[in-house]
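The complex appears here without one of its protein chains, the remainder shown in place.
By letter and in written order, the chains are A and B; residue numbering begins at 1 in each of them.
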Amino acid sequence: MRPKFFLFLTALLAGFVTSLSFAKVESTSANFETQTITLALTQEPPQLNSMKATDQVSSLILGHVMEGLLSYDRRGRLIPGVAEKWEFDASGGTFWLRKDAKWSDGKPVTADDFLFAWQTALKPETASEYSFIFYSIENAEAINQGDKPAEALGVTVIDDYTLKVKFGSPIGYFDKLAAYTTFFPVRRDFFESRAGRYGADAKDLLYNGPFRLTAWTHSASLKMVKNEHYWDKDNITLNAINADYITEDSRSRLNLYIDGKIVHTRLDGETYKDALTQRQRIRSFTTGSVFYLEYNFRDGRVTRNLNLRKAIQHVFEPEEFVNKVLATPGNLPGRSLFPVWLGGVEDKFRREYKAKEAKIDVSLAREYLQKAIQELGVKKIPPLVLLAGNSPTSAKQAEYMQGVLKEKLNIDVKIDVQTFKQRLAKMTSGDFDIVAAGWGPDFDDIMTFGDLFASWNLNNRGRYNNPEYDRLVRIGMTSTDPQTRMDAMGKLQDILYEEAVILPQYEQGVIYLMHPKLKGVVRRVVGADPDFRRARVVK
Amino acid sequence: MLAYTIKRLLAGVITVWFIATATFIAMHSVPGDPLMNDKAVTEEIRKNLEVKYGLDKSKPEQYFIFMKNMLAGDFGISFTQQNRKVNDIIRDHFPVSATLGLLAVFFAAIGGIVWGALTALYRNRLPDIIIMFLVILGISVPSFVFAALGQLSLVKINQLLGASVIPVAGWGTFAHMLVPSLVLGLGTMALLTRLMRSSMLEIVNEDYIKTAKAKGLSPLRIFFKHQLRNAILPVLTVLGPQIAAITTGGFVVELVFAIPGLGRYFVQAVQQLDYTVIMGTTVFYGAFLVFMVILVDIIYGFVDPRVRLQ
Partner (left out) sequence: MSDSILLNSKSTNTESLDFTPSEIALGVEQITRPSLSYWEDAWIRLKKNTRALISLYIVIGLTLFTLIGPLLWQVDPALQDLNQLSQAPSFPKTAIFIEEHIRWEGIILEDFPAEPDEFLANLPAPANLRTAETPTTQAVRIRWDPVVGAGGYAVYRNQHLPEGINDLGLPLGTKLGGNEVSYEDRLNVEGRDYFYSIVTTDGYDESDNYVTLKVSPELSITRADALVRGLITEDSVIANGDEINLAFHPFGTDYLGRDMLARLMEGARVSLFIGIVAPFLYVMFGIFYGGFAGYFGGKLDAMLMRFADFVVALPFLLFMILFKIAFGIGPGESGVLPMLIALVLLGWPATARLVRGQVLQIRTQGYIEAARLLGAKDHYLIIRHIIPNTMGVILVTLTFAVPAAIFTEAFLSFIGMGVAPPTPSWGSMCNEGVKTMLSHPHELIFPALFISITVLAFNLLGDGLTEALDSRMRSRE
């Protein structure tokens, strides 16, 4: 019995090892005849009520089953959605809706649907986290604070297909905002008929996008089919999109992809090597998010000292960080708060306003450090607390920073690892010296990054307070002349560099796998990403 | 017996109440709250949110409201899954975890009893050494490694066969349950093997076994009629809590195999500080555990005639 048993074992092992061959599994995730594709989601969508959704997965689903006034084309430019035409000046503007846009029950999409959605989003009892995005409209903020009724909103329905908007304060980029998820329409009678359950299940939503939800099994799957009432349905090729798997584990999704079960998965620093050995075609794109270290500017913090920050600025090499620590393609070294994809006046912003780069010079940095030590009146810089999250990538990045500061400047860094909510609590209360942070764009205008470090913005966790900075932010928000706005932002970029307000680390790029027979998928910086609406399966 | 059961159940209710209270206090003592997010919200929006979710009330008030609702069977609405009642979450996802867990325990129990008995009977010979080696591997290698390896093996097998025969992730058919429950049960299987082995070794030398052998009973008969029943007692003792632990603790397996179970909610709720889900799942889990323990104690009394309850 024994020798045979061992023989069997070795045979099994040998078979296993040689099976590291590249026999491919027949893929079932993209079907040409039925034009159906299968996906995996990274998490269960917390909210499919467009007035309240804040996260990426919900935006992905909503971007496919709903449509706003404006939409984005293949190149990321604004194009008509439900609105055919729009016109704006400093005090307000008008949207003219198309007449053939319909809901999934056949009824037409009217201007009142938008009015109702925007009013409801602003009502205090809705408690929408993105209600601030309406604040440029007259009375919006007051409504949200409960000081005025929802009907006071500066939006009027001229007729079923004409919507007029009045601004409370001038704004030059309202059309960019209007493409965001929170601006999607919601029909009054349908919403009221759901008795508070709007958005809870597939049957509790009405759809005006290219697809509609037919089934939603929580934590397990979502099924979408083509919406026969969509005004542009003739240009939609896919018949069904099935999100049949929900898991956060990237390796698990890679296994599903290799097993032919899903059409797309994102790769991270470790799974991409497996994908390479599996001979898969890897693609990359830049997500448009920026990551940086924020300093704490509150009283009593060592990081208030400019020379200390400048010392750090001159030893940190974004290139080494991107190439060795992140070690995946697609990431760009961080040089500015404003990523490279942002539009300027005519060309890209970063081409028109070049970001200044700190020269990596250890001895110069040490000079700054000496000045800082003298100014602070200490013998040595006390240990700095670096607040980090507890994901493996955060830990790795934090450890790298710790190593750099120790080796080059002899500064001790204590890494404060906190779980998600505890980290947020500390960020809000200011219990850190340096914190690893980042920002993803909400809309396609420079102001999505521009106001981050204004003194009134709660996302300015370090409480950086500079009146000149605030002044420039206001220009960017309210001026309608593109040149004036961009000049202000250019000066802002210089202040960020000269005062070393933040330490930019990288602009995020991701690598991913996409089924070779699925064409026409668009990757977006803002909006639903990946965008499968106009995709098609080829033979 | 009936009186005993009732007494235990009453004590169980009190235990669950203690669990709920302790968790409530712990939950509110930890910094952070469910409304905080990566993108900070303005003061007024935050106020709106607090009012909507009842977080603007004082803590004792929130406690009483929670207790009142809990007695009525209502655990409220989740903070993160903003349209789902906690009751629905438990109702939809617990059966999945339970199925997975029971299957895992089944494998673990069968495996543990069989391997454990084998090692005791073939003590110090080859089967013993191999099995003990595997047991050590089973307990020193963390579960996420096994889950990852398990899934990888499925991918390789499918590649060998050229088509996706065994699903590598997801839930729905028996084929989906097989490998995940095996992986989930591995740790318990190792523990049960060890326990079974040590208790079998003690029994193997008992006098009544020698008597049975002298009487001429076949080894199989001896095993089933005498050894098993006595050796299984420590196994039973851990089985109750293990079932409860596995059923709600399958977080890693649920994550890797994309299984819509309760374990994921349980862990993510704490990370997100989703108050209602934490309370709901903890109370539910606590009640389930207490119930399992009571069940096992009663069974214990049946299996071992020497242990008579009160």
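Everything that follows uses one rule, which is that contacts are C-beta pairs under 8 Å (C-beta built on N, C-alpha and C of every residue); 3 or more make two chains touch, one makes a residue touch a chain.
All figures in this text were calculated on a predicted structure; none of them were measured in a lab.
Between the chain not shown and the residues B:Ile6, B:Ile65 or B:Val141, the one that touches is B:Val141.
Contact with the chain not shown here comes from a single listed residue; of A:Tyr272, A:Tyr368, A:Tyr469 or A:Phe532, that residue is A:Tyr272.
Think of the hidden chain as still there; on subunit B it touches residues 7, 11-12, 14-16, 18-19, 22-23, 26-27, 29-31, 132, 136-137, 139-142, 144-145, 148, 152, 190-191, 194-195, 198-199, 201-203, 205-206, 233-234, 236-238, 241, 266-267, 270-271, 278, 281-282, 285-286, 289-290, 293, 300, 304, 306-307, 310.
Within the complete assembly, residues 269-270, 272-274, 276-277, 279-284, 319-320, 323-325, 327, 329-330, 362, 383, 385-387, 390, 392, 395-396, 398-400, 402-403, 406-408, 413-419, 422, 432, 511, 516 of subunit A touch the chain that is not shown.
Definition applied: only the chains that are shown with their structure count from here on.
A separation of 37 Å divides the Cα centre of subunit A from that of subunit B. The residues of subunit B lying in touch with subunit A in their complex are 30-34, 36-45, 47-49, 51-53, 80-84, 89, 92-93, 126, 148, 151-164, 167-171, 255-258, 260, 264-265, 271-273.
Those residues of subunit A that touch subunit B in the complex are listed here as 2, 15-16, 19-26, 28, 40, 44, 46-49, 52, 54, 124-129, 131-132, 141, 144-146, 197, 199-201, 204, 217-220, 244-249, 251-252, 255-256, 258-261, 419-422, 424-426, 428, 457-459, 461.
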